[in-house]
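Got a structure for you, questions after.
Heads up, this is only part of the complex; the chains shown haven't been moved.
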Amino acid sequence: MLHITGTFIDEITHDIPAQNWGAKEWARDFDAMQAIGIDTVILIRAGYKHQATFASEVLSDRVGILPVYTDLVDLFLTEAERCNMRFFFGTYDSGHYWHSGQYREEIEINKAFCDEFYERYGDRKAFGGWYFCHEINTYDNNVMHVYEDLSRHLCGLCDVPILISPYIKGIKQFGTEAISLERHIQEWESVFARIEGLVDIVAFQDGNVPLAELPHYLEANCNLARRYGLQSWSNVESFDRDMPIKFPPIDFRKLRYKLEQGDRAGINKLVTFEFSHFLSPNSAYPAAHQLYQRYREWLQL
Amino acid sequence: MLHITGTFIDEITHDIPAQNWGAKEWARDFDAMQAIGIDTVILIRAGYKHQATFASEVLSDRVGILPVYTDLVDLFLTEAERCNMRFFFGTYDSGHYWHSGQYREEIEINKAFCDEFYERYGDRKAFGGWYFCHEINTYDNNVMHVYEDLSRHLCGLCDVPILISPYIKGIKQFGTEAISLERHIQEWESVFARIEGLVDIVAFQDGNVPLAELPHYLEANCNLARRYGLQSWSNVESFDRDMPIKFPPIDFRKLRYKLEQGDRAGINKLVTFEFSHFLSPNSAYPAAHQLYQRYREWLQL
């Protein structure tokens, strides 16, 4: 049975409340990750609008940033090194350029921002991948340009894999706007045909479709990835999309079911969004402490 | 002064986040229930859409269910027996048949499902009642058929009481669509005239109307029940309907007021929705721990 061996880190967030951890609390949480076999951490984005995870001169010059009081990239690299984990660096999300026709601006900022990251932290032992934070659910020509141009640029810097984590345009998030499984496959045929050889790993989010339909999506996603030479990971969401509170830790039964189905479909690796809020014994949500217990009991970890 | 002596158990939920308890955590919570005098637990529904509380062949065949990892019915019966409590079994809610014209399907599934429950668990010492999970707020002809047919069927199985827990079409949930107290009384005259002798206990939810109007509703509900030979319980909601977060534990002052008014109106028994999330010292919500303390201090328990 496949275990969860990777997690996103969401410390510059769009919609998840801050836990306000300091260095000591982060170290304790990396210990908890390691205790269940996590070997990969993915910084979901290194900058978002006016926020940054390190004191980036690039972002400061090009978009203006709020003060950075703690170098989170250094902190997470240090913890990843201490715990023998691989660190994926998430790119910058302006919050608007790539949603409009100005995607070239998003590309240019990110090239310079990744250069800056690579110059500062590229020799760190834990650094082992890029994560493209620009999430899509269907074919999007502008974002294809972002992926293509950025991928070519980063391949010039170093040889580490590139990860994306798309969402499914499913009924749980889009209601009547949701698309069918057939349409999902068509859309992602078009995406993968375009980015084959430029992106190495695809980890679809697994929480946008009803549980009963998930096996079909996992199978389709694995087949698609295989045909285009991508590794197929699953982003096993550990938060619950079915509740009026956005978002609490997921019901263990749902998590277990999704993990079992990912394993059955032949997924290469299971990662989660995300450990520290929703699956951690240190989480600000007490239900996450219990989820961690149930998860460990189940896998006898 | 009447105490809370019953609680719903909401472990297959519509809108309350999972606490992810295992058997040990449930045992601890039954201890806490017992410590304040709870003698009745009501499983709010034994199945909901594709989820089930035990590995039901009936639901598996007729609607398809997700894997059942723990037999919750056995777990709750075992705990209820250990703590000398009575257990009410909540029926299956398809989530759609009974909202449409297909209520006959809802009835047929539930007959077979209750038969299956009764064959498996009917001899358990704690089993002591049925709970009809199909909640209404006004007269609904389709649901009358559900209550009637199912009640007649279950009376053929054994002689235990049948409980319903309607809601009031009140301003706190329905705004301008809310109905007046007079209209509420008319509607429930029609319901009770139809189900007299088929349903034994009615526990109106007490959180849908403003606190200041609650005494009038409690009085009206008690009178109605008495005239039609039903026992009158009150479902004292221990969550707060007045907050933007849906739902936190209620303010103790509101809880106490509702309990006092229930006592004054001549309610036969007070139950709550529900102990484990909103009133328990073990809840994932820390405010519930304090609510438990305030409740115990007040009643010197």
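What to note about this one:
In this document, chain identifiers A and B correspond to the written order of the chains, with residue numbering beginning at 1 in each.
Here is the rule we use: contacts are C-beta pairs under 8 Å (C-beta built on N, C-alpha and C of every residue); 3 or more make two chains touch, one makes a residue touch a chain.
Please read all numbers here as calculations on a predicted model, not as lab measurements.
Whole-complex copy count, one sequence throughout, 2 copies displayed: 3.
Please note the rule applied: only the chains that are shown with their structure count from here on.
Overlaying chain A on chain B by C-alpha atoms takes a rotation of 120 degrees, rounded in steps of 5. Distance between chain A and chain B, defined via averaged C-alpha coordinates, is recorded as 40 Å.
Of all residues in chain B, those touching chain A in their complex are 15-22, 25, 50-51, 64, 66-67, 69, 245-247, 284-286. Of all residues in chain A, those touching chain B in their complex are 211-212, 240, 243-245, 248-253, 256-257, 260, 285-287, 290-291, 293-294, 297.
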